[in-house]
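So the structure is just underneath, and the comments pick up after that.
Every protein chain except one is present and positioned as in the full complex.
Here the chain labels run A, B and C in written order, and each chain numbers its own residues starting at 1.
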Amino acid sequence: MWASPMGEPRFQHECLLRVRYSETDQMGTFYNSRALEWFEVGRTETLRATGVSYAEMEKRGALLPLVEAAVRYEGRARYDDLLRVACAVGFAGKASLRFDMAITHADSAAPVAAGHTLHAITDAAGRPTRAPRWLIDVLQAGKSAP
Amino acid sequence: MWASPMGEPRFQHECLLRVRYSETDQMGTFYNSRALEWFEVGRTETLRATGVSYAEMEKRGALLPLVEAAVRYEGRARYDDLLRVACAVGFAGKASLRFDMAITHADSAAPVAAGHTLHAITDAAGRPTRAPRWLIDVLQAGKSAP
Amino acid sequence: MWASPMGEPRFQHECLLRVRYSETDQMGTFYNSRALEWFEVGRTETLRATGVSYAEMEKRGALLPLVEAAVRYEGRARYDDLLRVACAVGFAGKASLRFDMAITHADSAAPVAAGHTLHAITDAAGRPTRAPRWLIDVLQAGKSAP
Partner (left out) sequence: MWASPMGEPRFQHECLLRVRYSETDQMGTFYNSRALEWFEVGRTETLRATGVSYAEMEKRGALLPLVEAAVRYEGRARYDDLLRVACAVGFAGKASLRFDMAITHADSAAPVAAGHTLHAITDAAGRPTRAPRWLIDVLQAGKSAP
């Protein structure tokens, strides 16, 4: 779906969501910051699909605070539109995860927004740490859920 | 400004805020849940005006989780409109605080939304507690800031 | 599930949603205004289940601006918790709709929040109007979707 900047297989997953009225603005499309909230939904469902949800990761003491986010706005989405959130996750160095995101209309595949988020891997106290072994295993073993 | 359900003087305060684009929706007015976020701005500025901010209250181990909220929607407010948030706070029993709110247009005084929030008083662990002495003193001594 | 203030059968529906990280706050539970956003998700899915979605209603020129909202906060909900949003909708007079809402944990049925929203029925220009015939038919014919 997109070129990997890391040249390695990555775990991919897709999920659907509906645009909420609370996410629109007076221009009649979604407000720009909602793209980052939808990226979060994509990350959550992608990590769940690996077998270790982010809620579980936090319980194990591994947090993923954002370091960087970028969004390209490619098309409109209105209230109640059904969107597909496609996500590919991989390591970007030993202590970072990168999620590449593409949001499209579920029916027409028309593009809505794309971009990425870069995350540090930290312990519960917020100290940067190398990826724990189970996280490496989970992402390497991963196959995209249907 | 409004009848007190508690029949006692209460601490009153007003502040101003501007409607953000992120707070509008495709109906062209503010999205309904923003009223509760503006109530929070009013609570924050009202407690600061007492001399003990809510951030300071949390540090002292007194939290104010919501028990109940009610909003009447009275008029439209558009992006960049300047709003006045008027707040009156008083005790509602020994372990609760009630904030009565009225949001109006700063220029015309046309009504936007009104309502109240009811809060438990808890310690840092979330256990309900009686109002600490300093909070009683602060609210009783309070005079509305200019 | 709750007493009807209108003494008449109403259309009922339930849906599920997951708490997003963006919906939490530093107290570790959901931020209070999110309850109104979840009520909106419940309204949207309930109207869709009647056969006429709210997006379709808007296209037909019938809007449902909020007149009043009330929420009781009954329990905590954390990031990634799966919630059940139960909704019952009925007329409250000739030109108003009322949605009664109850949000619970999907697994334990522990309560999270409950309340209602009251909506005017207006035309596309925002003028109050009586409920259109098709809306009356849709709600009266309705049976709760499974």
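Definition applied: contacts are C-beta pairs under 8 Å (C-beta built on N, C-alpha and C of every residue); 3 or more make two chains touch, one makes a residue touch a chain.
Quantities reported herein were computed from a predicted structural model and do not represent experimental measurements.
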Subject >> Chains in view that touch the one left out, judged over the entire complex >> reply: A, B, C
**OP:** Could you tell me which of A:32, A:53 or A:129 touches the chain that is not displayed?
**Re:** A:32
**OP:** Decide which residue listed in A:68, A:107 or A:123 touches the omitted chain of the complex.
**Re:** A:68
**OP:** State which residues belonging to chain A touch the missing partner chain.
**Re:** 27, 29, 32-37, 40, 63, 65-73, 117
Original post:
Mind pulling the chain B residues that touch the left-out chain?
Top reply: 18, 20-22, 37, 40-41, 44, 53-55, 58, 78-80
**OP:** Write the list of chain C residues that the hidden chain touches.
**Re:** 21-22, 24-26, 28, 31, 33, 78-79
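Note that only the chains that are shown with their structure count from here on.
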Original post:
Can the chain contact pattern be summarised as a line, a ring, a star, a complete graph, or none of these (other)?
Top reply: complete
Original post:
What chain sits nearest the middle when you go by CA atom centres?
Top reply: C
**OP:** State the chain with the largest centre-to-centre distance from chain A, centres being mean CA positions.
**Re:** B
Original post:
Cα centroid separation between chain A and chain C, in whole Å?
Top reply: 29
Original post:
Per the centroid of Cα atoms for each chain, what is the distance between chain A and chain B, given in Å?
Top reply: 36
Original post:
When the C-alpha atoms of chain B and chain C are each averaged to a single point, how far apart are the two points in Å?
Top reply: 25
Subject >> Sequence positions of chain B contacting 2 or more other chains >> reply: 33
